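All protein chains of the complex are present and in place, except for one that has been dropped.
Entry: chain A
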Amino acid sequence: MSWCKNVKGVLLDITGVLFESGASEPIKGSVEAIKRLKDSKIPVRFCTNETTKTRQKLLQKLHSIGFSMTEGDVFPPIPACCQILKSRGLRPHLVVNPDALSDFIEVNQENPNCVVLGDATDNFSYQNLNKAFQLLMSLETPVLFALGGGKYYKEGSDLTLDVGPFAKALEYACDVEAEIVGKPSKSFFGAVLLDLGQPPDSVVMIGDDIVNDVGGAQSCGMRGVQVRTGKYRPSDENHPTVKADGYVDNLAQAIDLILQS
């Protein structure tokens, strides 16, 4: 297995890798695996497309189930998006989860001139999407941001729609292309790599999403490894466009392989 040789940095997805969405305990072995990784001095960062809660709430949840990462180790899309909005003078109309709203508090939202779509779950109503559609159609240059490009994730025992399909719906309706902030966007991975301080070809990304984690990392020059937890489905191993550098049963197995090499 060549994917686990000479690894100088590790990027980890959170949901479906550290814990299953909706569960209140970590995936078996993952807390200890991250401890071993930290002890080995290989730097690690957490890249998540989680937008159903604030970064603070996500950290609280992780700490409550035994993880000890700090805020600076975790890269969700919302802080990155807020930076982009500010630098381009954009005022968003938000279609996001109510629990994530407070992460946008410092962004001017009056008289909106763009739409930001997050994993809004129950807020993905016809009325809310229609409002976003009407705003986009009224703009001379419609700008649509999608916080991640995921198609679905696993919630409890069911697969559940993620933000990606709803972004596609608005793209189709308004004939625009969404700018993705989050995985698999290259600039998102690029910012995390910069913080990690390692060149992409010595970094492994481990996630449960064959397209956004594995494919996204590979197109940035990293190695991409899929865990057989979270939203993993056996058909992912025969995916038509993405072939992972490795498949592992869970995070613990991946870390063991990296540390043994």
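Some observations on this one:
Convention: a contact is a pair of C-beta atoms (placed from the backbone, for glycine too) under 8 Å apart; a residue touches a chain by one contact, two chains touch by 3 or more; residues count from 1.
Quick note on the criterion: contacts and distances are computed from a predicted model.
The chain absent from the displayed complex carries the UniProt protein name "Haloacid dehalogenase-like hydrolase domain-containing protein 2", chosen from "Haloacid dehalogenase-like hydrolase domain-containing protein 2", "Peroxisomal targeting signal receptor", "RNA polymerase II transcription factor B subunit 2" or "Small ribosomal subunit protein mS26".
Considering the full assembly, A:L129 is the residue among A:L129, A:L196 or A:V227 that touches the omitted chain. Listed residues A:I65, A:I84 or A:A173: the one in touch with the omitted chain is A:A173. Listed for chain A, the residues touching the missing chain in the whole complex are 120-127, 129-130, 133-134, 137, 151-152, 158-161, 164-166, 168-175.
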